[in-house]
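With one protein chain withheld, the remaining protein chains of the complex are depicted in position.
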Amino acid sequence: MKESKDKMIQMLEDMMVIREFESTVQKHFAEGEIPGFVHLYLGEEAVAVGACNALEEKDYITSTHRGHGHLLARGGDVNKMMAEIFGKATGYNKGKGGSMHIADVSLGILGANGIVGAGLPIAAGSGITSQILDTGAVTLCFFGDGASNRGTFHEAINLASIWNLPVVFVCENNMYAISMPQYRSDGRKGQNIKDVSDRAVAYGISGVTVDGNDVMAVNEAVTEAVKKARNGGGPSLVECKTYRHRGHFEGDPTVYRSDEELEEWKKKDPISRFKNLLKDQELLDDAEYDELKEKVEARIKEAVDFSQNSPDPDPSEVTTDVYYGEGV
Amino acid sequence: MKESKDKMIQMLEDMMVIREFESTVQKHFAEGEIPGFVHLYLGEEAVAVGACNALEEKDYITSTHRGHGHLLARGGDVNKMMAEIFGKATGYNKGKGGSMHIADVSLGILGANGIVGAGLPIAAGSGITSQILDTGAVTLCFFGDGASNRGTFHEAINLASIWNLPVVFVCENNMYAISMPQYRSDGRKGQNIKDVSDRAVAYGISGVTVDGNDVMAVNEAVTEAVKKARNGGGPSLVECKTYRHRGHFEGDPTVYRSDEELEEWKKKDPISRFKNLLKDQELLDDAEYDELKEKVEARIKEAVDFSQNSPDPDPSEVTTDVYYGEGV
Amino acid sequence: MSKLTYAEALREAMAEEMERDKSVFIMGEDVGVFGGCFGVTGDLVERFGEDRVRDTPITETAIVGSAVGAAMTGSRPIAEIMFAGFLGVPMDEIFNQAAKMCYMTGGQAKVPMVLRAPNGAGIGAAAQHSERTEAWFVHVPGLKVVYPSTPADAKGLLKSAVRDDNPVIFFEHKILYNHKGEVPDDKDFTIPLGKADVKREGKDLTVVATGILVTYALEAAEKLAEEGIEIEVIDPRTLVPFDKETVLDSVEKTGKLIIASEETKRGSFTSEVSAVVAKEGLFLLEQPIKRICAPDAPVPFSSALEKVYIPGPEKIISAVKEMV
Partner (left out) sequence: MSKLTYAEALREAMAEEMERDKSVFIMGEDVGVFGGCFGVTGDLVERFGEDRVRDTPITETAIVGSAVGAAMTGSRPIAEIMFAGFLGVPMDEIFNQAAKMCYMTGGQAKVPMVLRAPNGAGIGAAAQHSERTEAWFVHVPGLKVVYPSTPADAKGLLKSAVRDDNPVIFFEHKILYNHKGEVPDDKDFTIPLGKADVKREGKDLTVVATGILVTYALEAAEKLAEEGIEIEVIDPRTLVPFDKETVLDSVEKTGKLIIASEETKRGSFTSEVSAVVAKEGLFLLEQPIKRICAPDAPVPFSSALEKVYIPGPEKIISAVKEMV
């Protein structure tokens, strides 16, 4: 019980870190301090946190263009993350990657990825290493509903299935791929099925759909899938239904969805829901929550200070790291 | 009844033409008269014939590397086909395409294709034209069990489904992709499901599996699917289980399969089965069959003569037809 | 004439061609209600409906493959690939299907399709969203490759591309989308594929530039003119077919050649132009051919690095000064 309480508080904090981190990025992007595209994870925090908390240290994840949440849930250093997003030399990727490519490879993160659906075959490959070198590691692969329409989805899951690879495919179904609805009974849609998890049948693996705004539900489903994978039971597909509070990227006017729809989903906000649950179960009181919130805010503020005070990368860095070992 | 008898005899003859054509190609390939790769359709005749006989003149097909049977079933000219396979100027493709690319575009054949799985998106595109120009044409897409593991399968069928395109996807499941079994309970396999048609679920379309060595069963299933597509009912997946009598290509020693397996399948030979059925139903007698056989043999023999007596393409042809209209 | 942005000019080209020919249609990701990732398709879905302006799922392979099938059966698809850096995804469909279908069928099949792709760096979009992939397609027989640098060229070339009976890969530079210029209103205004344009005349040195580098070369030319150096700026506009005569004529006059593009240098389009001149114009050259390109590295994210990465006007200016 103690353990489970600690874990639950930890998951709440993890979600709050993502929320604060992303809101802060949003602000600094609007102020013109951050170049390029940023895809925020606001509203989807329960997925990354529920899923990553099912992993062990030796495990791997593949991330996406909407990857800040994954890295944070996996324990990424907020200073190095923020600095990377600001394009600074002190960032995780020395400023060369930015928001879409931010990764800490030492935490088992096999890249965030600007190419939708690219992570799925990479995750399968990580599973091959587990098998060949008998490491016991499981790989968790995040991807969106939109990604599930790409050939890489099909090929990677098929390969994972026939080789029984220890990979858990986690679909973050946030209902849209930019402006394209995942499913609707009529009109434009990315696919003609309500649940992405229905596709598991095509590969002879198990597939489930869970409430992606319920961190415990996500954690439970992924924990089970990870266990199965680790015990030689092969891959699974876990679909988490969720919603992004912001546009596809910052600057998206979201003409393709209604305010009502957004409001409905905001009522299902994963953080307030979980906070209320913890309060109902008397695992957390208001004072504790406020303390947590302050702590999180201070951490992210510090990350911004760190980033703003960090130097730009040296121009010579343009041509290092093209080949491995060159940048050292 | 008369009509159905004529149609059945026609389908028998179509199958016999393929059998004779392919056996003849086999012989001349062995004799070194034909360069490159040839993938024979021997044993699979019922699929092409059953399926193509469900089409109208304005319809389209996409073919594969194992495409001679499709073109013959669609009414291809045996002289021009054989000449193409011999690499002669009088061939369908002026000798530029050969066995893997042989096509009669005027018969609605959108290319045979050396790239496995490439035909599926092309078929979807043909379906788009039907919709945009309101032509009423249906497109029938042949592909193998091996092709169903490619991303093109996934993407094309998904697209056809969401747009309700008039396309019938016909999977020729001949149990192998070169040496890779489509499914086995253990060991190497291309996919972890027994029936390729199970994948229809992933796209919200209907999928059926039929005996691909039973020409009537194929014809019935495809006829129904074509009708549905033509009436705005969208795409379907029809899997036809069959077997190739020869190796993957001529020269393949087929180390990956047993003689017993081949013998079992030869007992289910689509032509003798159908011939016996017609005889049982007293729609055909031995004399009629022998006459048919002679006629078919004479036609193919003539095609060989035509090819052998045809000239090689002129060297200048190397650089024509790179762009449309240039080769005229 | 109207003053239009490059993006507007492209949109008008599509609208006019769709009005003219009902077999022309558009497909791509978010080209409908979203108006395209860079706003190029804009309101076309309102003007032509969802049947002719088709939003696809994330399915580049099927976009291009189905464009081939549509083109073979009598349509004229204009497909958008959201970023030129994603062209690796449908590479097989471009290379083995679109480009070869005519040849493989002995001239029977025609594949009139256009593939539009936003090219280039400069918006902080990092390595996968800033690519310039034109060199791959220059190497693929059967394709035509177009790359306009002004609004008028954008319109005239896109209209020609739509009317062409062959597959055309049509590159657009992201930074150019907001550039404005005079564009003819004539619905039959087209620019033939295969005709270079001398964007500025000069006698001292020839600069052959593509895409955004045309703009940079013209900026450089302005500055250099102040110092009395007159460079000639040639925009091939179509990389295939390539108008080598215009280039050779210019080199004959100037004796000095710089080839400039935003591509990574090794194996780029600039290599091809260089090779052509080293064969057919060697004795016209007074100096080695200089190529100004991005370094052989992926595009870095940080603005500080991206600025160094992109071959801007200053690089052209200093290269010219070294040579004249």
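Residue numbering begins at 1 within each chain, and the chains themselves are lettered A, B and C in the order written.
Throughout what follows, a residue touches a chain if its C-beta (ideal position, glycine included) is under 8 Å from a C-beta of that chain, and two chains touch if they have at least 3 such contacts.
Values in this document were obtained by computation on a predicted structure and should not be read as measured data.
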- Name every displayed chain that the left-out chain is in contact with. A, B, C
- Omitted-chain contact residue, chosen from C:V247, C:V277 or C:A304: C:V277
- Note on the structure: Checked against the full complex, the residue among A:I34, A:L110, A:A147 or A:V238 that touches the missing chain is A:L110
- Provide the residue numbers of chain B that touch the chain removed from this figure. 35-37, 87-88, 93, 95-101, 113-117, 146-147, 149-151, 177-180, 188, 190-191, 255-256, 312-313, 315, 317-319, 322
- In the full complex, which residues of chain A touch the absent chain? 60, 62, 91-97, 101, 103-106, 110-111, 113-115, 118, 120-133, 135, 137, 139, 151-152, 155-156, 158-159, 162-163, 320-328
- Which chain C residues would touch the chain omitted from the figure, given the whole complex? 85-86, 88-89, 91-96, 99-100, 103-104, 126-128, 135-136, 138-142, 240, 242, 263-264, 266-272, 274-275, 277-280, 282-283, 285, 287-291, 295-298, 300
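Definition applied: only the chains that are shown with their structure count from here on.
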- Message: Need the central chain here, defined by C-alpha centroid distance to the all-chain C-alpha centroid.
- Response: C
- Query: Max contacts between which two chains?
  - Reply: B-C
- chain A to chain C: how many Å between their CA centres? 36
- Query: Per the centroid of Cα atoms for each chain, what is the distance between chain B and chain C, given in Å?
  - Reply: 40
- Note on the structure: Each of the following residues of chain B touches two or more other chains, namely 151-152, 155, 158, 162
- Where chain C touches two or more other chains, by residue: 56-57, 59, 61
